[in-house]
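Mind having a look at this structure? Questions to follow.
Of the protein chains in this complex, one is absent; all others appear in place.
And then chain A:
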Amino acid sequence: MAGKATLESSVDITRRDLLGGIAAIGAGALFPSIIRARDRKVTLRVLGTHVTLQEPIRRQAEQDLGIDIEFEPGGSAQVLLRATTNPESFDLYEQWSDSTRVLWRADAIQSIDTRRLKYWEEINPLSKTGRISPGASPGAGDVPNTILYVQPDGRLGPEPSREISFLPYVHNVDSFGYNSDVIAVGEPYVEESWGWLLDPKHSGRVALVNAPSIGIFDLALAARARGLIDFADIGAMTADEVDALFEIAIDYKLNNHFRAFWRSVPDSADLMLSGDVHIASMFSPGVTMVRSAGLPCLYAAPREGYRAWHGVMCMSRACSGEQQDAAYAFMNWWLSGWAGAFIARQGYYISNPERSRPFMESDEWGYWYEGLPAERPMPGPDGRIAVEPGEVRRGGSYVERFENIAVWNTVMPTYDRTVRRWSELVLA
């Protein structure tokens, strides 16, 4: 609750008062479903997306914590609107770091006391400093640590403090996937480039994610890689830069360069599997879906670096008492190992990996975190084989991948303009 009264005093913050994080990560954005609790114990209500609101996680947490948990997964825009306008309807909110400012600005969430976080000390430097290793470049945009700490003036900033806006937990890097049956395989970090997305060779076979806050970075990285445009700060584009970028993209669209703007992970996989699309901005689970369907889809390690994202778990402004205790318990449970191991099998990382290590087989750890070749067929979260023996995670280890960040998912001040121009691009 701290700093609420003074939030609006900063013009800068006001400019950043954005309905961000509408990044449509997570499937079936328009078809929410409520996973209901069974009895009258304390019921923790969690609002979020399908990425983390998964039934096995809910069941395991209920079992471990002895409380009832309701998951309410929905589309990003929908849950964000709900969170900002009706904080009383949820206890915990799980989404992306780019929605943090919006929620904070909207007074929808309260700060989290790090002293009540059992594993706070174990959380790695990526979230706390923006650098996974001392030599790593933090990348452009909203680096997690810059929106993590509640500053004395009530704003969010990089100076460490006891109060934080979100619990750092799930994160990953995104790039594009390509069908290596059609497109020649490139060497990771050397040949593979975001520029491929705008390569006229692939005209008509390209798909982008239908989410302006993410799609604009994919477009920007691609256009910059092809030398079509440059940005003073790709993580904070000016209105003119946004317009120039859209001119380029609309030109491509008018030449029928883009086959689709996908709305969910299964959609992105279907497009690739149907052969309609050969290269697309994709999320890790989409690539896994395509691969397990037998199509050799490679998740590129672009030489320009990844587009990184960081999951945030925020607490509703209205959450207090028993509910709040349950919320802290759930947060602590998330970092206690089981959940980290569970999402590792989907290719996601957790902020305190060592805690999850005992929950994984050593070769699983080797494959997912160390970038080592799989020693055996490895199961995904659903138990089905997701990785074949000998396969190596493209882009290497956890550290190597997060050392190569081009930009973090960010809701830029020009977001409104981006949204308005987005339909021009899509319907051009």
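What we mean here is this: a residue touches a chain if its C-beta (ideal position, glycine included) is under 8 Å from a C-beta of that chain, and two chains touch if they have at least 3 such contacts; residues count from 1.
As a convention for this text, contacts and distances are computed from a predicted model.
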item: Choices "peptidoglycan glycosyltransferase", "assimilatory sulfite reductase (ferredoxin)", "diguanylate cyclase" or "Amino acid ABC transporter permease" - which one is the UniProt name of the chain not shown; value: "diguanylate cyclase"
item: From A:141, A:154 or A:413, residue that would touch the chain that is not displayed; value: A:413
item: Option touching the unshown chain, where A:81, A:372 or A:399 are the choices; value: A:81
item: Absent-chain contact - pick from A:106, A:234, A:301 or A:319; value: A:106
item: Missing-partner contacts on chain A, residue numbers; value: 8-9, 11, 14-19, 22, 29-30, 75, 77-78, 80-81, 84-85, 102, 105-107, 210-212, 259-261, 263, 276, 413, 416-417, 419-420, 422-423, 426-427
